[in-house]
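Take a look at this one; I'll ask things after.
Note that one protein chain is taken out, while the other chains of the complex remain in position.
Coming up: chain A.
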Amino acid sequence: MSPETHGDPNTGHAPAEGDELDALVASWRRWMQRHESLTGADLDELEGHLLDRVDEFVRAGLTRDEAFLIAVKRLGSSSDLSREYAREHSERLWKQLVLDGPEEGRAADAAGARLPFHRRANGLAVALLLGVGAGLAVKTVDLLAGDPSAVVLNAAVIVLPFLAAWFAWRRRPPVGMLIGAAVAFLVAGLALNLYPFASADPGGADAGVSSATAVLAAIGSVVALWLVGGIVDTGGAWRSNTARMDFIRFSGEWLVYYVLIALVGGALSGLTIGVFSSIGVDVTPFVGEWVLPCGAAGAVLVAAWLVGAKQRVIENIAPVLTKVFTPLFTLMMLALIIAAIVQWNIVDADRDLLIAFDLVLVVVVALLVYSLSARDPLLPPGWFDRLLLVMLAAALVVDLIVLVAMIARTGEFGFSANKTASLGLNLILLVNLAWATRLQVGFLRRRTGFAALERWQTGYLPVYLAWAVILLLVFPPVFDFA
């Protein structure tokens, strides 16, 4: 036993031994952290206890290593301990959204300064403020233009700047990038409002946005400006594959939260209308004209905040949905192929067919991308990767059948804006899926790494951006704003 361990434990020890103990404690902490029932604060408490015990044993003449081993042993087995904590804190096995931030209440907080108000709860105050701003902006445009179709046309230009502002506040991207984003929003706004889109038929009452190119431009503006927001979200690292993949994950989670908020919001609005009508007050106009538009715009920001706040707290939903629906969707497409072969009437199907199949392909790409986003890159290929290959192959076959049919029809009727747009999207997705299938085969045969699959999808994002910009800026003049 070395004599230097006999000193007073409170006045410091040989530094090398102290470091070694720190390393032991750190590895013990990492080991214990794998138990969900123990929080950081619990580990702080147990760590303090361990160190007190170590001091005691060192005073009694043990070396620090020995003391540490015995102290850990005396804590009890980690599984017993975690079971005991779980019995007391069963709520911890359900991951919860903690508004105060995970570090609150910890020992380190006792002396440390508190966060400024706007930084607390992951910036909830800022998100709410921007959400209110988005809602008011929608209402302002509505009241100024006196025409709901103006709001629909400009939805992306009105609401998404607030989302971009939220990203900018969180990520602090370089100023040049912010200016670029502002210019993009400005150009989109000018194009949507200065292009002389054909107006609604005089007899068509208020059918909303009627010109096909206007609808396409509005859709293009949503996609393009969402991706511009994504560029801001990468905070300057927009070329990085991981930053892009993070934005893809964000988009999926955001969509899930937005849909949930919309469902609950709709149900609550219905309940409100019902309750008030039962006492003879009709609140339908108020709900329709104020709550709905402001809520729909504000929810964009609230959903974005939720995605950031619950990261690492609640399981990602999009990959779970992907796992559930990939097999079902694959089955659906296989059935479709068989039906098409048996019937062989897909060729004279109606004009919405191509748009429907664009949606099918979008779903396939989404299922593929979200299963990639949640996959552990180090795992060897498994049954799910083979299933993805079946899905990709089925999608390719189905799409080829539809494309052949459609090109024949376009020759018959010429190129309208809608047809060209959906044909373009179809080709873009087809190229993506064809190459993705090739990569997937390579991955299953262990010829290409998993990284190539991810890189292909993240590298393809600019293509969507380009097509959206073309829809927004080029299509209207080419097709005479029809």
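By our rule, a contact is a pair of C-beta atoms (placed from the backbone, for glycine too) under 8 Å apart; a residue touches a chain by one contact, two chains touch by 3 or more; residues count from 1.
Here is the rule we use: contacts and distances are computed from a predicted model.
**Q** Assuming one chain is omitted from the figure, identify its UniProt name from "ABC transporter ATP-binding protein", "Helix-turn-helix transcriptional regulator", "GvpL/GvpF family gas vesicle protein" or "Phosphate transport system permease protein".
**A** Looking only at the record, the undisplayed chain corresponds to "Helix-turn-helix transcriptional regulator".
**Q** Looking at A:Leu24, A:Leu46 or A:Val215, which makes contact with the chain not pictured?
**A** A:Leu46
**Q** Among A:Leu81, A:Ala198 or A:Leu423, exactly one should touch the missing chain; which is it?
**A** Per the contact definition at the top, the residue touching the missing chain is A:Leu81.
**Q** Please identify, in ascending order, the residues of chain A that touch the omitted chain?
**A** That gives, for chain A, the contact residues 10, 41-42, 44-46, 48-49, 51-53, 71, 74-76, 80-81, 84-85, 87-89, 105-111.
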